[in-house]
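The complex appears here without one of its protein chains, the remainder shown in place.
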Amino acid sequence: MDRISLLLTLCALLLTGCGLGGDARYQAGYAARLAGDDDRAFAHYQEAARSNDYPEAQYRVAEMFLAGRGTSQDTGQAISWFRQVAESRDPVWSPQAHRQLGLIYRGDHGRAYLDRPAAAEQFRLCAEQGETACTRLLVLLTPPSLQVSSASVEASPPGQAAVDLYARRAPSVYKIVVYAQLDAGLEPTSVGSAIAIDPYRAITSYHLLQAGGIPVSIDRRNDNEYVREADVQQWQVVKVDPRRDLALLVLDDPGRQLSFTNTIKPYERVRVGEKVFAIGAPAGLEKTLTEGIVSALRTENGVRLVQTTAPISYGSSGGALFDAEGRLLGITTKGVQAWGNFNFAVAMDEVQAFLAE
Amino acid sequence: MDRISLLLTLCALLLTGCGLGGDARYQAGYAARLAGDDDRAFAHYQEAARSNDYPEAQYRVAEMFLAGRGTSQDTGQAISWFRQVAESRDPVWSPQAHRQLGLIYRGDHGRAYLDRPAAAEQFRLCAEQGETACTRLLVLLTPPSLQVSSASVEASPPGQAAVDLYARRAPSVYKIVVYAQLDAGLEPTSVGSAIAIDPYRAITSYHLLQAGGIPVSIDRRNDNEYVREADVQQWQVVKVDPRRDLALLVLDDPGRQLSFTNTIKPYERVRVGEKVFAIGAPAGLEKTLTEGIVSALRTENGVRLVQTTAPISYGSSGGALFDAEGRLLGITTKGVQAWGNFNFAVAMDEVQAFLAE
Partner (left out) sequence: MDRISLLLTLCALLLTGCGLGGDARYQAGYAARLAGDDDRAFAHYQEAARSNDYPEAQYRVAEMFLAGRGTSQDTGQAISWFRQVAESRDPVWSPQAHRQLGLIYRGDHGRAYLDRPAAAEQFRLCAEQGETACTRLLVLLTPPSLQVSSASVEASPPGQAAVDLYARRAPSVYKIVVYAQLDAGLEPTSVGSAIAIDPYRAITSYHLLQAGGIPVSIDRRNDNEYVREADVQQWQVVKVDPRRDLALLVLDDPGRQLSFTNTIKPYERVRVGEKVFAIGAPAGLEKTLTEGIVSALRTENGVRLVQTTAPISYGSSGGALFDAEGRLLGITTKGVQAWGNFNFAVAMDEVQAFLAE
């Protein structure tokens, strides 16, 4: 009881502070909800919603129909109310309603309402109103698409190619540490790399995730050796392919966009002897650039592989192999345990097939 | 007795089938020989041979004099009869007789008749009649010859050199597996490489053969992972040089020609810092191309060595080190067991000395 009083007080302060105020019925609903009385909250919200010019209340009603809180679950009613809010052109609630409709059509609330084109349309309308989270949802609705790119006309002067490529491509390669719950708490269990292929998703090696755990990347905003919580990004594993040793990750943080590379060179155009560059975190050494040539083109268990002399090591797994023009040739996956540099990358055609499956 | 009857029947069928037929005395000789009665066979053959227009019988007589079967051994008589066949211009037996005369003069039947120029002449006459086995015998009569080549005028555009070199040179490098008779049967005991230097012969590293065994290469005619018997080539070890770690191999199969590289760059023209390419089977990875530079020129136990950063590993032994123009610089032999790429190739001057010895 004490806790609820405190919340109500806080809530009152907040409402005043944020200058919301206004509709007394809406506020009564809000107070009831905070007090845990969903039925009363729904009743108040519904009353407030009926006055057409109060989209926030309508949005709450839609939410409660969707969740079945304070009323029976009714996705049809939720859609109907969200539609009304969406059309309201209210700068705050209209994009949110489009987002909610997009999530319903994406299938988040049951396959009965699944309709991908409708979802895309809703996310697009939301994004058009400046909601970047909807841009992300729109992008995530379809698999990442890789572009086959032909050679650029202009070449860097000798000695400059690698410098330019690193400046251009290093930002799209991330060092990944997988944390798992061990006896001593969350502990790093493997280290590798990931190459971002659109603003929200990255490819990595399946074997890094094989034993479970949460993939995390660290993006220091300062030069300190000290890592702050805001520098740590969590990733979700969307799908995996053990045979091809591939996994698709999506960045958890909806407010963040990745540097990415989505131009590729298909396997059939890769030539033994051509110059390549690898970027990854061999032995944990973040954003390490190495160079070499294509040593051979091989197929192992039906998976097309590019063999290369570019040095990689544990920690390079999931990193990127580029051609001299910065196009993705493959995902660095493993080395042969022999003296020298005999390393392999999964061809981008395999990545394309994996994404299309 | 039953078996002989069967053979005679088979033989009659064969003769009919092949449309040989004709001379009854020759057939009687053939039957006697199959029946194991060499004396009677010789007598029949000799009778048939006397009619000058029957070279096949003359050839058999010559063979029997050479082997001392059905008559006393008499190489002089054999030569005399082979001569007659050779001059007969019979499209089948004349080249065979030239071949036999070549083998006699090569010394295969005693040093008394050894006469290399005469052997070369006979193989040449045989080869001129379209017998490819004689081309091979003629080539094998003299040691492989390596050509010192000066630099080509036209250079590949940067980035293209390695691609071109691989396309041109990879076919002349073979992966070698040495099989030895162990308790469990024929088992692979070492893996390495060999560089073909003429259509029938290749250089490899002595240390691969040190423990004995049969060197074998596999040339898949199809893309299957399954290897068929026809894909497997056996090699004979012609000579070895433990000090230089070199061995000369000749391909067993007389009907097969090798892709080869016989242009070399002499040691005195090799420069520390120049670009090099290695092709071999490091860790068994067939036709792997690696690149690097010449790190140093050294002499060890009187053997001239080219030190290089081009990655090699076990399995690269016996492979080829090329300069940027595809000339042989050395035979990759070993690496130093330290982190990084510190590898050695035996200079081609040592190969020349080995071949000339």
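Letters are used for the chains, namely A and B, taken in the order the chains are written, and counting of residues starts over at 1 for each.
The rule we apply is simple: a contact is a pair of C-beta atoms (placed from the backbone, for glycine too) under 8 Å apart; a residue touches a chain by one contact, two chains touch by 3 or more.
All of these numbers come straight from a predicted model, not from anything done at the bench.
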Which listed residue (A:V61, A:L165, A:V303 or A:L328) would be found touching the missing chain in the intact complex? A:L165
Return the single residue from B:Q46, B:S172, B:T288 or B:T309 that touches the missing chain. B:T309
For the full complex, which residue in B:D74, B:D252 or B:E274 touches the chain that was left out? B:E274
Given A:E56, A:E274 or A:E291, the residue that touches the chain left out of view is A:E291
Subunit B residues touching the chain left out here are 158, 271-275, 292-296, 298, 307, 309, 324, 336, 338-342
Residue-wise, where is subunit A in contact with the chain that is not depicted? 158-159, 161-167, 170, 282-283, 285-291, 311-315, 335, 337, 341, 343
